[in-house]
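Have a look at the structure below before the remarks.
Moving on to subunit A:
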Amino acid sequence: MNQSEIHNRLSKLFPSAGLVLEEIQPEPVCRIPREQLVEVSALLRDDPSLHFDCLMCLSAVEKGPELHTVYHLYSIRHHHRFTLRCIVAKEDAVMPSVSTIWPTAEWHEREAYDMMGIQFSGHPDHRRILCADDWEGHPLRKDYKSPESFHDIPLTNIFPPDLPL
Partner candidate 1 sequence: MTGIDLLLSVAFAVGVIGFVSVFALVAIYLERKVSAHMQDRLGPMETGGWHGWSQTVADTLKLLLKEDIIPTAADKPLFKLAPFIVFTGSFAAWAVIPFAANLIGADINIGVFYLVAVSSLGVIGILMAGWASNNKWALYGAMRAAAQMVSYEIPIGLSLLVPILLAESLSMKELVEVQAGGFWHWTIFSHLPFALIAFVIYFWASLAETNRTPFDIPEAESELVAGYHVEYSGMRFAMFFLAEYANMFVVSAVVTALFLGGWYAPIPWLDIPVETSVVGSAAIGAFWFSSKAMLLVVVQMWLRWTLPRLRVDQLMHICWKVFMPFSFVNILLLSLWVALCQ
Partner candidate 2 sequence: MSDSLELNLSTGHAPDLVRSALADVEDIHGERMSLQMGPQHPATHGVLRLELETDGEMVVKATPHIGYLHRCFEKIAENMTWPQIIPYVDRLDYCASMNNALGFVLGCEKLFGIEVSERVQTIRVLVAEMNRVASHLVAVGTYGLDIGAWTPFLFLFQEREHLLDLFDELSGGRLLYNYIWIGGLAHDVPDGWLPKVRDFLKYMEPKIGELNTLLSFNKIFTERTGKVAVLPADLAIQYGVTGPNLRGSGVKWDIRKAEPYSGYETYDFEIPVGTGEFGIVGDCFDRYMVRVREMEQSLLIMKQAVERLEKLERDDVQAAIPKSFSKVPVGEIYFRTETPKGELGFYIVSDGKGKPNRLKCRAPSFTALSVLSRLAPGLLIADIVALVGSIDIVLGEVDR
């Protein structure tokens, strides 16, 4: 099935979800409200004709005042792919966690939280993953300023040119 067929089937199975298929080059993306995300995800995984057993990638993207969470899904059985996009405002960056549906999302969501500051409600282990636990800020935000030092370790100009051996 291609994306629009999947979208049609999904809309049929879940008419109230308000799924919008955005035409983006080169692959369309299905926009989904975050309230419906977990239900639709479970449907995507469990429906035998869809059977999206594989969450390839979960990415967080900053676009202006909004934060997008993009889910790239793939079905190993049916060889088709589908993309979900969930948009939240920066002030209210809370997403439902899909780690119960695809366990691989657990680390991806931790990464999205660490890097972009999106909270995931219902996540079993909601911690930073790449940065230190007491790191401040979320480095992938466009307005992020890298700190001068961390725990008295200088982070800028570690090797000044006139440093001796």
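Methods note: a residue touches a chain if its C-beta (ideal position, glycine included) is under 8 Å from a C-beta of that chain, and two chains touch if they have at least 3 such contacts; residues count from 1.
Regarding candidate selection, all candidates are chains of the complex that A comes from, given by their letters.
Source: prediction; values computed, not measured.
Visitor: For subunit A in this complex, identify the touching candidate from 1 or 2.
Guide: Candidate 2 is the one in contact with subunit A.
Visitor: Which residues of subunit A touch candidate 2 once you look at their complex with the stated criterion?
Guide: 24-27, 29, 53-57, 59-63, 70, 72, 76-77, 79, 83, 102-104, 106-108, 111, 115, 128-132, 139-140, 144
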